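Structure, as structure tokens:
The complex is shown incomplete by one protein chain, all other protein chains being positioned as in the whole.
== chain A ==
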């Protein structure tokens, strides 16, 4: 498959993005770029506009000013925060995978198996556990072979084991699909391990850069306080271990 995109050109770019809802500024002056095979993570306290930014990027919210540039040929896979399934709506995993467009059986199977849930093909969506549901959502996002994968706090409600497994899958997905990944996350310790670039959001981008840089920035520590100091210690510890081993 030819890959005409040069490594330096971003797949997705947001310029001077502003979003106001009901006159209230939610996002101010957001700049963001996402490159192929890069994992960018959005962190920030509750109400800092993380989900709003994701919605603006996928087109669910129109920005008040500024723009989002995505090449029209690019395919976007989106994993929502969670899915509220009304119990009155009966639907199987395979039917859900074929919405809104039908896909070939092999493609559905491939996506499910890449997300680690190939055995759930005929299961009812309402019977899935939280972790299974998130993986089915991931599988559905993968079915178009996305160039950009966007995940909005996709691990909410999962236990530690579930979170670790899920991120392991994401790492595999990045390698097998060569896609760019943008995710919103609360799991600071996982973010520090998996992200290439971290954006710390609080209405505006208050700091960004490599995970270790963000973790040691005073803005970040002011936002996350106590938790940060521990996380940073953990992070350094982890890295020293790696250094020792190498």
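Convention: a residue touches a chain if its C-beta (ideal position, glycine included) is under 8 Å from a C-beta of that chain, and two chains touch if they have at least 3 such contacts; residues count from 1.
As a convention for this text, contacts and distances are computed from a predicted model.
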From "Assimilatory nitrate reductase electron transfer subunit", "ECF RNA polymerase sigma factor RpoE", "High-affinity zinc uptake system membrane protein ZnuB" or "L-glutamate gamma-semialdehyde dehydrogenase", the UniProt protein name for the chain not displayed is "High-affinity zinc uptake system membrane protein ZnuB"
Missing-chain contact, candidates A:15, A:33 or A:83, resolves to A:83
Even though one chain is not shown, chain A touches it at residues 55, 58-60, 76-78, 80, 83-86, 88-92, 95-96, 99-101, 124, 140, 150, 152
